[in-house]
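One chain of protein is taken out of this complex; the other chains stay put.
All chains are identified by letter, namely A, B and C, in their written order; residue positions are counted from 1 within each chain.
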Amino acid sequence: MRFFSDNAAPVHPKIMQAIVDANQVDTAYDGDRLSMQLDARFGELFGCDVAVLWVATGTAANCLALTSLCQPHQGIVCHREAHIEVDECGAPGFYTGGAKLMLVEGEGAKVSPATVTALLGTIRDDVHQVQAAALSITNATEYGLIYTPDEVEALSALCRQHGLGLHMDGARFANAVASLNCHPADLTVRAGIDVLSFGFAKNGGMGAEALVYFNPAHADAARYRRKRAGHLQSKGRFLAAQLLAMLEDGLWLDNARAANAAAQIIAEAAPQRLMHRVQANEIFIRLTAAEAASLRSQGYDFYDWGEGATRLVTSWHHRIEDVKPLAAAIAAL
Amino acid sequence: MRFFSDNAAPVHPKIMQAIVDANQVDTAYDGDRLSMQLDARFGELFGCDVAVLWVATGTAANCLALTSLCQPHQGIVCHREAHIEVDECGAPGFYTGGAKLMLVEGEGAKVSPATVTALLGTIRDDVHQVQAAALSITNATEYGLIYTPDEVEALSALCRQHGLGLHMDGARFANAVASLNCHPADLTVRAGIDVLSFGFAKNGGMGAEALVYFNPAHADAARYRRKRAGHLQSKGRFLAAQLLAMLEDGLWLDNARAANAAAQIIAEAAPQRLMHRVQANEIFIRLTAAEAASLRSQGYDFYDWGEGATRLVTSWHHRIEDVKPLAAAIAAL
Amino acid sequence: MRFFSDNAAPVHPKIMQAIVDANQVDTAYDGDRLSMQLDARFGELFGCDVAVLWVATGTAANCLALTSLCQPHQGIVCHREAHIEVDECGAPGFYTGGAKLMLVEGEGAKVSPATVTALLGTIRDDVHQVQAAALSITNATEYGLIYTPDEVEALSALCRQHGLGLHMDGARFANAVASLNCHPADLTVRAGIDVLSFGFAKNGGMGAEALVYFNPAHADAARYRRKRAGHLQSKGRFLAAQLLAMLEDGLWLDNARAANAAAQIIAEAAPQRLMHRVQANEIFIRLTAAEAASLRSQGYDFYDWGEGATRLVTSWHHRIEDVKPLAAAIAAL
Partner (left out) sequence: MRFFSDNAAPVHPKIMQAIVDANQVDTAYDGDRLSMQLDARFGELFGCDVAVLWVATGTAANCLALTSLCQPHQGIVCHREAHIEVDECGAPGFYTGGAKLMLVEGEGAKVSPATVTALLGTIRDDVHQVQAAALSITNATEYGLIYTPDEVEALSALCRQHGLGLHMDGARFANAVASLNCHPADLTVRAGIDVLSFGFAKNGGMGAEALVYFNPAHADAARYRRKRAGHLQSKGRFLAAQLLAMLEDGLWLDNARAANAAAQIIAEAAPQRLMHRVQANEIFIRLTAAEAASLRSQGYDFYDWGEGATRLVTSWHHRIEDVKPLAAAIAAL
């Protein structure tokens, strides 16, 4: 059984059905009847006016968002282990025209007001140094930790004070909301987020993410930039179909809850091995090479995270009964 | 019935089935068992070694191809009505880092050795002027005209002489091959094409194009640039599935032949109205506003192409019996 | 005697003296006592608040100006023979991050409201096409023609109507003002210009141009972009010295008047050969190859401007008595 990545999971049957159902003649690009519903449906979810663009990948969503907040000569504060810094092959540099990622540290890839304040304090206010224009945080983080609404609000207060825009990379936003059991608006618009990359591909989707602008006017330029980046798919209705099906009856939350629950089962099996708290669907545990090999020999697949460390990721399709044997196997090591 | 664009057509049932069939746990990105087959399968089709990358859109395919042939300070020769110039919102400028499109004229959006030679003759060989590094042609063209293998070869000979790379935008490459009834290699690798954007989305696909490098080494950088552009989808197996299903039993050619045949029916109904020869699946005809309105009132949908001109595009799903009433309606105007 | 380019002329002695005089210890970059005077001195000249940045070249001035008016996904309207299109090796694409130059025609490289309106009318208002954000005009034009204040005002009215910023490439702005005998503000701020590249290198300077923002707030980002482009010279005082010396006692106008007067002498010698009116310091005349060779054999140097055409450029250092023999030689051909 694979715990390599939530990217490797299958597409949820309801999403696949929505794709099949969308297969009729319709207007190309984003003029179809499905794409036209996105603003309204996401507006209902968040309880405010939003402008929503579908894109195929989280990298595209993140980087389009950053272009809305940052000019080429400016900088974006993020964690040293943020996806945009570590795993997107320099996409932010490409999309923004060379803006600089300005890195802070923090346990579990979390950014804090203190680390951001300290970083900003090192930037001389002169033209020789790149000035920060935005902060990007990831919720859940790359290590599966969660920012609470209060933590987001504290960061957004700092951003307002310094004139920074605030982006949330929500590749696992659903897992964060499910974990907190809060309203999605509490974690975003009400806490001061300007733009959200709302991920679905890791949560049972096929290839669609929602780029959500809480100030709809900011989306105008993003629509051109999406086209210009080759991300305006001609049959966008199949992306819109995924997003709408995800919102239908809270499928996005159900999927995230299932993934989180599966992660808890594993976490509880080896509390002393945990490298980070398990708040979403990622489990980082200490395993020797021999232990990892033993688990693999039992049919489990996962990611080596440096020496002696292992990452397991659960997804919507990992049922409790599937995961228990793994938990037992880890406990038995 | 819609003749607005081949982008608006449904996905072919075999493609949809291939997508459904691909829905299992597999490695993310392009390490899955389907993506791993692409080089071999396209290699068989073209009869040579190739490196193939899936991407979601023709714009992404075209622009990644251009980055392989052109440095930021150089230029790309293309037709004034080329898709990369007119319809991609400046994507080539974005992807290449500001390279210049250098425009030539020509009937039906066709580029000729004479027009390219004339253009190159106007460029002073000094650092004040952008020097051309590549030629990009579209086959079938934006007006549905076809370059023959001989015509491509004449252009590639000119490119070799001037040190230019040669890209083919094949958003409707299938229609061109079907129209010529030639081997796909005759129109590409044997005629000197370096990189081909092999389109499937307009030909019954959902959201997958093949970027085909006839010199596989050139694809290495493109793989990084694809990621960096946010086009490395995490569930790439669903794109690979589309491409493989298209090659299976020549579905890509069957679909193109059907579209071309439907176009011929319409073309034959109104030879005196044709603005361009109909060699593929696009028909440009002269219609007064009243005539266009009349057709629309009969349930036909199409694109106004400036004053007094109309574009109709057929697709794989237009059966002869569907198209004949339109042909009759045009003849009766 | 050289009439090849005003770039080839010597530096005016007063400018050289100002450079020599500036040679003392002072603050680096643009914090020195000379650079600090620029806003005030140019503000007096134009009769309004301005923000002024020195840069070493017209290309840098033009392209920094364009970044103030145009986002990477937008376009800049200019003449097909504008310097930014023809002679800057794609610098606008580099500086703007791939914005598109959108070209209009017009005699003598002049842009008119009619040609701009026509161009704007061809741009579909959708995300597939680059939307124009700015207009750039050159005064005097690349063919030595002049826009009057009324002509500039007509263009700026059009720009306001369409939401375009308006840039003036004034590499030969001094020649235009001298020719019109108007106030420099009449041709710029009062006529709706947003940013002016005010050229001095062709007018007796060594290597300094003034980038003049009539809305000083727009200069803030330009200061960062200047540094980022490597144009913030550490000993900027030597550039500031040139600009201040040019404004002293109207040297810039005296130099331009001398150049214009010399051009008139030549123009009057061969009215029937003129390809364009001579309104500034450039003379385009029809010469056969034999005639050009004859002039060259008499010691005159100039630029071949395509077949049968010749460009002569006068500068501040061409005295009337130097030019008369050339005029006579042309008349005698």
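The criterion applied here is as follows: a contact is a pair of C-beta atoms (placed from the backbone, for glycine too) under 8 Å apart; a residue touches a chain by one contact, two chains touch by 3 or more.
Given the structure is predicted, the values throughout are model-derived calculations rather than measurements.
Asker: Based on the whole complex, identify which of C:Ala18, C:Leu34, C:Ala91 or C:Leu155 touches the chain you can't see.
Answerer: In the full complex, the listed residue that touches the missing chain is C:Ala91.
Asker: Among C:Tyr143, C:Phe198 or C:Tyr224, which one touches the chain that has been omitted from the display?
Answerer: Only one listed residue reaches the unshown chain, and that is C:Tyr224.
Asker: In the full complex, which of A:Phe3, A:Phe94 or A:Trp252 touches the chain missing from this view?
Answerer: In the complete complex, the chain left out is touched by residue A:Phe94.
Asker: Which residue among C:Ala28, C:Ala157 or C:Ala332 touches the omitted chain?
Answerer: C:Ala28
Asker: If the hidden chain were put back, which of B:Ser5, B:Thr27, B:Gln131 or B:Asn203 would touch it?
Answerer: B:Gln131
Asker: What residue numbers in chain B mark contact with the hidden partner chain?
Answerer: Residues touching the hidden chain, for chain B, are 71-74, 97, 127-128, 131, 221, 223-228, 232.
Asker: Write the list of chain C residues that the hidden chain touches.
Answerer: 2, 4-5, 7-11, 16, 19-20, 23-29, 55-61, 63, 88-91, 94-95, 201-202, 206-207, 224, 227-235, 238-239, 317
Asker: Since one chain isn't shown, list which residues of chain A touch it in the complete complex.
Answerer: The list for chain A reads 72-73, 75, 86-90, 92-94, 96-100, 127-130.
Here is the rule we go by: only the chains that are shown with their structure count from here on.
Asker: Using mean Cα positions as chain centres, tell me which chain lies farthest from chain A.
Answerer: Looking at centroid distances, C is the chain farthest away.
Asker: Taking each chain's centre as the mean of its CA atoms, how far is chain A from chain C in angstrom?
Answerer: Centre separation, chain A to chain C: 49 Å.
Asker: Counting in whole Å, what is the centre-to-centre distance of chain B and chain C, each centre being its mean C-alpha position?
Answerer: Result: the chain centres lie 42 Å from each other.
Asker: Which positions in chain B touch two or more other chains at once?
Answerer: 88-90, 94
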